[in-house]
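For reference, the structure is listed below as structure tokens.
Left out: one protein chain. Kept in place: all the others.
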Amino acid sequence: MANFKGHALPGSFFLIVGLWWSVKYPLKYFQQKQKNSRLQHYQQRLEIIEAAIRTLFSVIGILAEQFVPDGPHFHLYNENHWITLMNWQHSTMYLFFAVSGIVDMLTYLVTHVPLGLDRLLLAVAVFTEGFLFYYHVHNRPPLDQHIHLLLVFVLFGGGVSIFLEVIFRDNIVLELFRTSLVILQGTWFWQIGFVLFPPFGTPEWDQADETNIMFITMCFCWHYLAALCIMATNYSLVYCLLIRMKRRGEGEIIGIQKLKSDHTYQTALLSGSDEE
Amino acid sequence: MANFKGHALPGSFFLIVGLWWSVKYPLKYFQQKQKNSRLQHYQQRLEIIEAAIRTLFSVIGILAEQFVPDGPHFHLYNENHWITLMNWQHSTMYLFFAVSGIVDMLTYLVTHVPLGLDRLLLAVAVFTEGFLFYYHVHNRPPLDQHIHLLLVFVLFGGGVSIFLEVIFRDNIVLELFRTSLVILQGTWFWQIGFVLFPPFGTPEWDQADETNIMFITMCFCWHYLAALCIMATNYSLVYCLLIRMKRRGEGEIIGIQKLKSDHTYQTALLSGSDEE
Amino acid sequence: MANFKGHALPGSFFLIVGLWWSVKYPLKYFQQKQKNSRLQHYQQRLEIIEAAIRTLFSVIGILAEQFVPDGPHFHLYNENHWITLMNWQHSTMYLFFAVSGIVDMLTYLVTHVPLGLDRLLLAVAVFTEGFLFYYHVHNRPPLDQHIHLLLVFVLFGGGVSIFLEVIFRDNIVLELFRTSLVILQGTWFWQIGFVLFPPFGTPEWDQADETNIMFITMCFCWHYLAALCIMATNYSLVYCLLIRMKRRGEGEIIGIQKLKSDHTYQTALLSGSDEE
Partner (left out) sequence: MANFKGHALPGSFFLIVGLWWSVKYPLKYFQQKQKNSRLQHYQQRLEIIEAAIRTLFSVIGILAEQFVPDGPHFHLYNENHWITLMNWQHSTMYLFFAVSGIVDMLTYLVTHVPLGLDRLLLAVAVFTEGFLFYYHVHNRPPLDQHIHLLLVFVLFGGGVSIFLEVIFRDNIVLELFRTSLVILQGTWFWQIGFVLFPPFGTPEWDQADETNIMFITMCFCWHYLAALCIMATNYSLVYCLLIRMKRRGEGEIIGIQKLKSDHTYQTALLSGSDEE
């Protein structure tokens, strides 16, 4: 779907996943010391719901790519040419994310699936996306190529980081890194849409201009900075919320004592994460 | 052996190895908590037999490459040109797999060979295959080059993953990843055969057409998906078989109690794999 | 700032950071066995001060790049061209180091920020610098390109090493490696200044001469050797100083007994670092 919508839709999807993760992982991190079996039960259910939604959206993505008016409608070859390979490639990307979502669900629902397989499949899905993008942009104008290749950097970097999670599972820093890259991917899809298909009648970008490429490179870094800021904000909000809930739960014990206990509680958390 | 058979034979070999591994590793994983010395003894014997068969087939591969009618018959240089370097390169690849098989056998038979050396040699064999493939396809038509280079990705990725097993040995996720890549390699060899040497009189592929290259890239991802499905099926079959055997072994205790004990058993397995 | 000063200033900044780290990390290493809470308190305060100074200098760097006479003064786009993208790119590099400094401070001040995030952000800042440099030097003379690309090697190598510190935190060898690379970066910026903008009226370098490129490559290795020597010297000085201070503190017990206790103390240190 080589138009503005075709970039805005997956962008929004990645953005929503990123924002959700930037809430989920801090939440999980702050609660990890509380050995509460009911809490763990809720967490597992949440993971399953998340995976189900991700799978659902991937399937919707596949169907959308196939049944848009100029889509292939699941026809692959016609007489002597391939039919809209672009849409087929996008469908393939979504398909891998759907598989990753299904494996995520299985890891939590079926107890004999080994932990870490969900991360492996996610890494595979991300690598595949990067791999297809890399061969996707052949024979296009320089700016178009460059703006997509920047995404490939994110995808391969993210793939390696997720692969590391197979071995170093539940490392909050790796999880936050992954989250920031997903947010970056989301905002960058929007940026690609704005640059290649200016939506509000703004003038076209000169796709062969060297300075445009230089600006886009820098702009990419700013996007990552924005992604980090969004993540930091959500992290802080989650922390404040938890502290407030805890304070209300504890009831009367307010004042200096609270500060002290907070400090101890936080130190315990930190020393706990230290062991990984 | 630049013909259909020359790709179908190694493809079948890799496919068989992959299918066997997709049965062996789940089996090993489900049984790892049972500290049964007789079981361990059988497992070791199985590993030795597997390594012996792999070595045998590699040697057959070498001999086949050397003694096909237009093969080099172990002659390397004649007057002033090298004799069928292609066949020599294939022989070299097989040779490394033979060495890897021998080291596998030694690791289990001779107790003073350090564990991990078998994985190192397997990684070396895989790297060597990728390395020779990389320099193999120089000066060929674009589609031919591309279809072989995709294999190089698998081989280098697999090589890194196997090298990691030197340090993180017996990690089920890495083992399953390796298995899936071997199956992929097997099916991809068949695909190469079908594309470059259409066997049933189907028309030739245009080897310089850009869209063919794009389709092949995507097709490669589908092959990996198929490999994952095959592996998942075998994994589930092994699990069901083990549960059924266990149930029959236990005899009477059926019903709710079984479900419960299963669950505990599985959780134990998972928490065991967690420590790695 | 494409002149001698524009390279000497960041060079000096990196050099100072490198020299400071080559004192700080040995100091921390020798004191890590002493479970002294007052000492730990001082160390934390020192880290915070260091991070604050780093942030301050990064902000100064941003302002300098923006408000030099031919700078962009925070204007980005004018009529139909981008304004001094070079200065904007340099500002972006400084911005990431500023963010890294802020996260460093937060890690020590705010106890609920996970350890390792400071290293991740530092790695990101270093990667970003390398990334921007890589696309920075397009369309320049060969020597200019080469002399900047050598820096990219350092930055990507350093980035990987710092990323490893997320997982293997407080590993003295990784910390010293990082220190040596920072010193190298500092001296190399000076070298770039001397080569591309000879300050004292010395003749210009022929930027297309192959032998100049070969010499610069070798010169780069010598710089690293110099960086290692500087680091080794500071390491030894810190050690001698600590031993002298300890001797004075202990007062009378001098002679053979001291040598013996030193030895035990050092062995304890080493075996301690061994566990990581």
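For reference, chains read A, B and C in written order, and residue numbers begin at 1 within each chain.
In the analysis below, contacts are C-beta pairs under 8 Å (C-beta built on N, C-alpha and C of every residue); 3 or more make two chains touch, one makes a residue touch a chain.
Remember, it's a predicted structure, so these values are computed and weren't measured experimentally.
Considering the complete complex, the chain that is not shown touches B, C. Note that of C:Phe127, C:Phe163 or C:Phe177, the residue touching the chain absent from this view is C:Phe177.
The chain not shown here is touched by just one of B:Ser22, B:Thr128 or B:Thr179, and that residue is B:Thr128. The missing chain lies against chain C, touching residues 29-30, 153, 164, 168, 171-174, 176-177, 210-215, 217-218, 221-222, 224-225, 228, 239, 263, 266-267, 269-270, 273-274.
Annotation for chain B: contacts to the undisplayed chain at residues 81-82, 85, 88-89, 92, 95-96, 99, 111-112, 114-117, 119-121, 124, 128, 131-132, 135-136, 138-139, 166-167, 169.
What we mean here is this: only the chains that are shown with their structure count from here on.
The innermost chain, defined by the distance from its C-alpha mean to the mean of all protein C-alpha atoms, is A. When you average the Cα atoms of each chain and compare centres, the chain farthest from chain B turns out to be C. When the CA atoms of chain A are superposed on chain C, the rotation angle comes to 90 degrees (nearest 5). Averaged Cα coordinates give chain A a centre that lies 31 Å from the centre of chain C. If you average the Cα atoms of chain B and of chain C, the two centres end up 44 Å apart. The set of chain B residues touching two or more other chains is empty.
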